[in-house]
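One protein chain omitted, others in place.
In order of appearance the chains are A and B, and numbering begins at 1 in each one.
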Amino acid sequence: PPSPLQPPGLPLAPCRSFSNNKIQVELDESSGVAVMKFKSPPVNSLSLEFLTEFSISLEKLENNRACRGVIITSALPKIFSSGLDITEMCGKSIEHYTEFWRAVQEMWLRLYGSNMVTVAAVNGSSPAGGCLIALSCDYRIMAENPKFSIGLNEAQLGIVAPFWFKDTFVNVVGHRIAERSLQLGSLHPAPEAHKLGLVDELVPEEKLMEKAAAVMAQWLALPDHARQLTKTMMRKVVLDRLVAHREEDIKNFISFVSKESIQKSLRMYMEMLKKKK
Amino acid sequence: PPSPLQPPGLPLAPCRSFSNNKIQVELDESSGVAVMKFKSPPVNSLSLEFLTEFSISLEKLENNRACRGVIITSALPKIFSSGLDITEMCGKSIEHYTEFWRAVQEMWLRLYGSNMVTVAAVNGSSPAGGCLIALSCDYRIMAENPKFSIGLNEAQLGIVAPFWFKDTFVNVVGHRIAERSLQLGSLHPAPEAHKLGLVDELVPEEKLMEKAAAVMAQWLALPDHARQLTKTMMRKVVLDRLVAHREEDIKNFISFVSKESIQKSLRMYMEMLKKKK
Partner (left out) sequence: PPSPLQPPGLPLAPCRSFSNNKIQVELDESSGVAVMKFKSPPVNSLSLEFLTEFSISLEKLENNRACRGVIITSALPKIFSSGLDITEMCGKSIEHYTEFWRAVQEMWLRLYGSNMVTVAAVNGSSPAGGCLIALSCDYRIMAENPKFSIGLNEAQLGIVAPFWFKDTFVNVVGHRIAERSLQLGSLHPAPEAHKLGLVDELVPEEKLMEKAAAVMAQWLALPDHARQLTKTMMRKVVLDRLVAHREEDIKNFISFVSKESIQKSLRMYMEMLKKKK
């Protein structure tokens, strides 16, 4: 059985890893800790394929008794994840929108409701859906680089964060800060994000994984069962709200994304991104 | 169409204003920003007439497509608003109490639920109902003068803030601070109010309007529709609670204010205020 007190990753034990197209996972069975790295250039955007791989990877780890915790980070420089892939929301069929949105929900339900200890090692910018992933972990460590920013900036694109993004955000930063940040679609530079409580800790980028492993060891020192029941008690209300309104939430997304005005502003945003390159 | 990026108030565009007895409103159509000034000496107390004018002014602006945001401030020195007018609660008929309380509710429902960006420029003390007005805005800037104080001090007069005052307060400062502040009926000097998160920013009094215009410009840089939907998502639960219990809340107020003990302490309080002059 894995010892929670053993320094993670040190005396090298049998280690299983698997890699899909978009995400690479390495599980150190001696520590019980998996490291999940997003590797979908250029910006780890959350496409349908990415989200599907993400959910499957989480499910595999969740069902692996040798895995007790997962550190989520990016294999790309400067970016953690750019959030939902806008190409999935432009000029597609209703069926596609339905499948895509269900995959977004699925990812969040698995991550926010995970029985594993989840630590986000945010090693780059993390807007919108990228921020949601960080918010859904148990603990957030961010590289202290002020050029990296994080936030639910949906309002800047003329779109509205779904209620469960909002619920997750309020649970982390409280109502006043969430209200202002969501309305302004703020992207907070790392130091500001730390001040607001959006991330729990800042460390120099080169120390990020070391710190994440140390935090993970601290969380894994607790008996799993009590910790898991406690986590469920804290998050159940918000998880249940999406489960209860899942189909309605999909309908809302479809009706929103089908609007010509929204399609137009998403297309303009994509053009802008292309020109930036 | 108004440009949100244009510095507000500069190249002078057609500007509409209207003024009632108690409140003066100037709308700068080029920026889309209205300034609403309370001018009901001596202390901008919220009489039935004041509240009615306030609600009507908000409604006019809300329905004016040229108006996207409103800055609320006082035309009087040292006082933002002293809160509910106690003379409306003393020795009047049930019908009067009913009409008065409905006007208080109406004002809050309009302000807290406004689709406009609302910025409070708190340029003086702001107890009780005055504090509620500030709490109901999107952003609160206060003159840094420590002689100016703000808070829901109802308990000091032996009365209880209604549940929707409390809900609004908890949304801004969180449960612990609200619980203590409401029980003690605290009036927080500006620096303390800032520390508690009751106001978002302190500036020297002479910079207050300039700062409010700058903040407003920042908020107006966002597309209205997404910002409005986001605001609704954040505030709907609390707004709906009053809507659902409005008549009950009126009955509570009447039964409370009709008590001889309450009438007595309100009369004593008014005597004290008169002597102060």
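We take it that a residue touches a chain if its C-beta (ideal position, glycine included) is under 8 Å from a C-beta of that chain, and two chains touch if they have at least 3 such contacts.
Since this is a predicted model, take the numbers as computed values, not measurements.
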Given that one chain is not shown, which residue among B:K147, B:R180 or B:K207 touches it? B:R180
Across the whole complex, list the residues on chain B that are touched by the chain not included here. 154-161, 163, 166, 174-176, 178-180, 182-185, 265
Which chain A residues would touch the chain omitted from the figure, given the whole complex? 138-139, 170-174, 197, 200, 218-219, 222-223, 225-227, 229-231, 233-235
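We take it that only the chains that are shown with their structure count from here on.
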Cα superposition of chain A on its sequence copy chain B - rotation in ° rounded to nearest 5: 120
